[in-house]
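All protein chains but one are shown in place.
Chains here go by letter, A, B, C, D and E, matching the order in which they are written, and residues are numbered from 1 within each.
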Amino acid sequence: MADIQSLLSVREIKALDKNGSDTFASVLLVRRVTSKTAKNGNPFLTVELGDKTGSFAQNVFGDSPAFDLFTSLREGGVVRIEAKLDYYRDALSPKLLSAEPITTDQLAGSAVLANLVETAPEDADALWTEFQQHIAAIRHPDIRATVQAVFDDIGESFRIAPAAVAMHHAYRHGLLEHTTHMARAARALLPLYPEVDPDLALAGVLVHDTGKVIEYQGDLVTTKSRRGLLQGHVVLGYQLVRKAGMKVKLASDLLERLEHIVLSHQGELEWGAAVIAATPEAVFVAKVDDLDAKMGMVQRLLRNAGENPADEFSEKHFGLNSQLLLTKPKTQTATST
Amino acid sequence: MADIQSLLSVREIKALDKNGSDTFASVLLVRRVTSKTAKNGNPFLTVELGDKTGSFAQNVFGDSPAFDLFTSLREGGVVRIEAKLDYYRDALSPKLLSAEPITTDQLAGSAVLANLVETAPEDADALWTEFQQHIAAIRHPDIRATVQAVFDDIGESFRIAPAAVAMHHAYRHGLLEHTTHMARAARALLPLYPEVDPDLALAGVLVHDTGKVIEYQGDLVTTKSRRGLLQGHVVLGYQLVRKAGMKVKLASDLLERLEHIVLSHQGELEWGAAVIAATPEAVFVAKVDDLDAKMGMVQRLLRNAGENPADEFSEKHFGLNSQLLLTKPKTQTATST
Amino acid sequence: MADIQSLLSVREIKALDKNGSDTFASVLLVRRVTSKTAKNGNPFLTVELGDKTGSFAQNVFGDSPAFDLFTSLREGGVVRIEAKLDYYRDALSPKLLSAEPITTDQLAGSAVLANLVETAPEDADALWTEFQQHIAAIRHPDIRATVQAVFDDIGESFRIAPAAVAMHHAYRHGLLEHTTHMARAARALLPLYPEVDPDLALAGVLVHDTGKVIEYQGDLVTTKSRRGLLQGHVVLGYQLVRKAGMKVKLASDLLERLEHIVLSHQGELEWGAAVIAATPEAVFVAKVDDLDAKMGMVQRLLRNAGENPADEFSEKHFGLNSQLLLTKPKTQTATST
Amino acid sequence: MADIQSLLSVREIKALDKNGSDTFASVLLVRRVTSKTAKNGNPFLTVELGDKTGSFAQNVFGDSPAFDLFTSLREGGVVRIEAKLDYYRDALSPKLLSAEPITTDQLAGSAVLANLVETAPEDADALWTEFQQHIAAIRHPDIRATVQAVFDDIGESFRIAPAAVAMHHAYRHGLLEHTTHMARAARALLPLYPEVDPDLALAGVLVHDTGKVIEYQGDLVTTKSRRGLLQGHVVLGYQLVRKAGMKVKLASDLLERLEHIVLSHQGELEWGAAVIAATPEAVFVAKVDDLDAKMGMVQRLLRNAGENPADEFSEKHFGLNSQLLLTKPKTQTATST
Amino acid sequence: MADIQSLLSVREIKALDKNGSDTFASVLLVRRVTSKTAKNGNPFLTVELGDKTGSFAQNVFGDSPAFDLFTSLREGGVVRIEAKLDYYRDALSPKLLSAEPITTDQLAGSAVLANLVETAPEDADALWTEFQQHIAAIRHPDIRATVQAVFDDIGESFRIAPAAVAMHHAYRHGLLEHTTHMARAARALLPLYPEVDPDLALAGVLVHDTGKVIEYQGDLVTTKSRRGLLQGHVVLGYQLVRKAGMKVKLASDLLERLEHIVLSHQGELEWGAAVIAATPEAVFVAKVDDLDAKMGMVQRLLRNAGENPADEFSEKHFGLNSQLLLTKPKTQTATST
Partner (left out) sequence: MADIQSLLSVREIKALDKNGSDTFASVLLVRRVTSKTAKNGNPFLTVELGDKTGSFAQNVFGDSPAFDLFTSLREGGVVRIEAKLDYYRDALSPKLLSAEPITTDQLAGSAVLANLVETAPEDADALWTEFQQHIAAIRHPDIRATVQAVFDDIGESFRIAPAAVAMHHAYRHGLLEHTTHMARAARALLPLYPEVDPDLALAGVLVHDTGKVIEYQGDLVTTKSRRGLLQGHVVLGYQLVRKAGMKVKLASDLLERLEHIVLSHQGELEWGAAVIAATPEAVFVAKVDDLDAKMGMVQRLLRNAGENPADEFSEKHFGLNSQLLLTKPKTQTATST
């Protein structure tokens, strides 16, 4: 994996002249493997490969050296391929020249991962360090201990989970990023709303979405888990908090208020809230969540458009319900006057 | 008006023993005056008097010394009465002993005003001074000048207007309070969202609701004005900003973005937005508005319940769509451990 | 309490000639007691008394022999009064001649309770006996043990709770009645839908609403409890089932499915479901719940109208969204042909 | 048609190795025939052929021996083809070797029909025999005669119609199956709800959807008919019942109640009900309809997934608004203890 | 009934000095009669009397000469009373001096009827004459004959029915007025939309609401009838048209289109349409209906406000969803320039 620079992304492969016959190398995620049997009785596989820029499918026949490799790999595996550009019936379908698996260890030490799946733009380690400080900022010892117990319980998975499958912060580390951003916003706002208990509110922010660690499954390819489909992240998060609070013996008045923040943070029943926010802290957390979720959509659209967007407006965004203006305000000209 | 302490509020008058016959003095707001004619051809008035604790109606006949006084007073006038407690058919209906008008000047120098209508809990002068500082914090000179021009235009009325007729910050100075609170919140959050232009966003916060100065009318008794009913505060505020921006010659790119914040701040079309927020600043202002509006409802419920609320929960609140838990979290016991 | 026959209900008291001056006896529920202070400094109480046919309020002054009695009684207490009919300002306001408390024990042995609050028309003991048989009909030992553990936990309160504050089966024993009716319906239907696991479905029926035992509070006067307002009966019932299942060590696959029935039984998110039904058993229970809830509304309207209803149609019923035709179909005439 | 076993379904044809050149035989439904003219002036046809597993389109030119055959066949006709596997531009496009029509008579005596269109899993004849028994179970002679007259009127078409185009029981015999299932459910429940007149309710169940016989058209390919689009099955069913009731001279009170069941069975106005259910029988039928419709969706998803489903959950189902858990509960392990 | 001028309306009675003791005469509608029994066993009646300006209730005891009169009168009867002004517990409760029934014949020849119930402002006879001309304007003989047959069937009742219980044209003759106004509008618009068949559209306009003649009952006091509650005016009107079309042997294509106009004229399913408009004529009639309904609300608000309305805006109107500006535009000043 020395020469990552020469690896092509799917977008780059598709940008090649379709009528050409280039060879290329690429590191790709195995999104799906389906076993089939040809009319002559021979088995073959249909393999979908991709990265964060796109994907394509191709057949791997039993006499191919890659057949065994893809048979053993599962959804979410990673391979390095060399191939010759080819199209079959209008769809990219390269001829495999070689294929070798990339192990989790190799990935961990490489910049390739960032090409496979979209990742939070901020450094995950720095976010996690900051996150610890937000926990430490809870002054009430039992509330702090409860929050700590939740994260001791769910551990590493919180760091890499996305905050959603398709909406705001829907990318690797997105849950950590969203929660950390909410903690920053909450701590900036709490001095302005003294009727909101700062310890409960900050704790509520930190744990509000932890149920998503169970609701979503898959390291590189995210889907909803069985528990996610049968209970939903609101109830799952409530259960995590309840378990931690019981363990820590958090006073029942406080535990009930903390659970209530989790149960109500989705804002409206039809958006999945189990109940409507009925404490100052719960109203506050639900609104900070809504604000950062919407701002996260804005940030992602601007980031994907880059510094000099080709279009003045984005496509219509489902979550914002509008097309976002992508160009910056022309404040420089004016202030230079 | 020397002895304000001995004046009774409507709530206090109604708390008197109904079967008693006390006399009392009170300063009250004239809410409505209706002219009628008795069967014998004599004119009489039905006058509704009240303060922020309640109201009652009574007839004033042509031979009463107060008849001329109430004929000349209009909705929104203020009177000092002395009367003898009486009930007529289950409704408070005191016998007037004397009635004299209170002038705007007298009111201005008195603590009585605060008894007549609900007022923002924070000091209006301090809020206004702080408000000037928020305007001054806009660094872009033309944007700042535009905001200044809006407030030069609408002047004093912004200081006393309520932010709503029946929902959040729906009391005297409520608009100033809500806007100032939003400016505080916006300035606390802006460092966290660098893709939001701070000058445009702060300017947007300060002017977003200025159309309400025209939408609402009446100094002490608030109703919607003709322009409010025919155009709505969103379009009226847009027009104020447009006029100011044209006068100041704000660059069209910036003026368009500032106008857009006003047009979109209500969030959803069905809540009265003319368009959906489509710039980072407009999304930001709409969400900060929503957050402070909801927190304002929380604050008012807690304030009205007092330190030791009689009930654990408020009545169901239409805006919050829930009953608010009124008691404070029991964090003291725990932290003392 | 020998002569219950001569006790008048509130409806009967109000039916007396207003201008008369009859004396009467009545056993009534104390709905609310408010302490006030008269202008002369003497304390008095405003007491609201009622039964299932109506209510009225009256003042009890400090020099009344009943003053101490009502001071000690709380919301939900029961009294026997003798009084002289009187009206004050168009409202029933009898003159108390005597008042004595009725203890819970006295009530238990008397037919009076049925006059104070609306009660399920079926005998509560018979319903409870039948209910045990429904539990026993669950063949899977661990599922049955889980259900048994839930009812061991909540105990007696399930027997008397209403199924709602204002809608279907909203009366004493209504929850027991509704759940028993659902069990009957489910057991009649299960042979027709073999893809529904009968043990899980029957268990789901029996426990689906148990959270209401915590959501509602008050023996004779029902309101929502703090936990009801902060968590809702869906989450509270889920927690009861989870606790019982853990205790009994129910296999996780089965416990998850049973919890899912509770979490999804409200049908739609906006009606309070935490998730949408996603197992055959959950779809089945949600639909049987909806069917018996609607039929319960029909039954109550017909019961209250009596055999020969004065009107052909009921008032518009909020839950049914229609006026119910109250007369029976004329099938007799035809069949006699 | 001797060797049906060797006929391939469309799914099986598509599973052949695309790069192979097998020949195969198949019996297929003509879904659509479009006449076109080539640039050289020669006419050709685009013919869409399919069965319940899929479909494909191919051109038939004027010089093909099959040209006359497809010219004469209409949408809904059936053919037996022999062909050589071929793909044209990524789409299955076999080369026709021979094609011959299958007559309705041939179909009637063959197992092929079940391969062409999805059919109710239960035997249609057995369902129909049972259906007669449900009619016979109505004790009131005039109500029973009215129901009989409806089915005498619409005759055979009721037996084969689907219950919907795209939702529950949307397959051949689906209407008969759904109605029969509802009759079973209703008769199981009626003893539990004595305020529901059993004869009216059962009659209502049997006739509630008969308007669909007119609303849908086409024997093997179902679309909405003109009357279906202009009146809808609710009004059409009402008209059928009204006509039958008038003929039988059913007492007006009973006919009106029976018509009301048909008019209200869709439950809500926005789902197509002409009025909201306002009799005990109408509420009952609407709820039993809803229950069996939802359970029919569950049954179809489980049936299509088979005994050992490849996925734990179905795709999201529009009618259930969820992904259904397809695996059975693991009750065996536990009960074997 | 010579001196109608001296009869007082309820509004005028209530405007009398409450403390006075005038006697007055009035002709009033009996809205409700309830039989009661006093404690002493004597029967008495509670009678609600009113006219279009208001109503009041009073007791009539068995020893009153009016007791027999009110016992024999039913809801909707009319009486002439002489009485002495009195109030009982804050409610108007005159002392009856005499009461005599007014027969339908007497009413017919008197201007009193217009005081009892609100009536269409246009002359009913003129409207009816015009209405005949609209029928005659249908050129297609069978369509015209069908429309004629509908009105031959329902006869006189169409002339006096209101168009609604509480919304547009909700007053005596309102249905005739609304339908005639729609016919005027349709005939003015038809030349502009040549794709709309004028005969079908005009016929559709004339019969679209005829079901209301059955849906509403009561001559002077309007409620929904049993058939109205069980079938609704859309289906009832469809049935009337179908019966007439069958009788006249209108071609099935045309009858189906005419029925479709009736079934779809409510516009949306949730507003009661059985199907959505799917012919040019049905779209046209639904939109003309909507236009005239809304304009009828405007006309009624302006009419009730009079030439010089006391308020600039009406109260918020439920149907218009706004407060209507009641003053006329100041076009005179400008045009005089």
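In this section, a contact is a pair of C-beta atoms (placed from the backbone, for glycine too) under 8 Å apart; a residue touches a chain by one contact, two chains touch by 3 or more.
Keep in mind it's a predicted model, so treat the numbers as computed, not measured.
Every visible chain touched by the undisplayed chain in the complete complex is listed here: A, B, D, E. Considering the full assembly, D:L230 is the residue among D:L96, D:A163 or D:L230 that touches the omitted chain.
Within the complete assembly, B:A278 is the residue of B:A278, B:V298 or B:L320 that touches the hidden chain.
Residue-wise, the contact with the chain that is not shown comes from A:L325, picked out of A:V30, A:A99, A:L240 or A:L325.
Set against the missing chain, the residues A:D125, A:D219 or A:E312 yield one that touches it, A:E312.
Contact with the omitted chain, checked across B:L7, B:L92, B:V205 or B:V234, is made by B:V234. Hidden from this view is one chain, which touches chain A at 15-17, 20, 22, 87, 89-90, 312-313, 322-323, 325.
Where chain E meets the missing chain, the touching residues are 139-143, 181, 184-185, 188-189, 191-193, 195-197, 199-200, 250-251, 253-254, 257, 275-281, 283-284, 287-288, 290-291, 294-295, 298-299, 302, 313, 320-325, 328-331, 333-335, 337. Seen across the whole complex, the unshown chain contacts chain B at 226-227, 229-232, 234-235, 238-239, 242, 256-257, 259-260, 263, 269-272, 274-275, 278-279.
We adopt the following convention: only the chains that are shown with their structure count from here on.
A count of C-beta contacts for the chain pairs A-B and A-C puts A-B on top. For C-E, the matching interface among the pairs C-D, A-B or B-C, defined by over half of the contact pairs being the same residue numbers, is B-C. Residues of chain E in contact with two or more other chains: 89-90, 226, 229-230. Inter-chain contacts occur between A-B, A-C, A-D, B-C, B-E, C-D, C-E, D-E.
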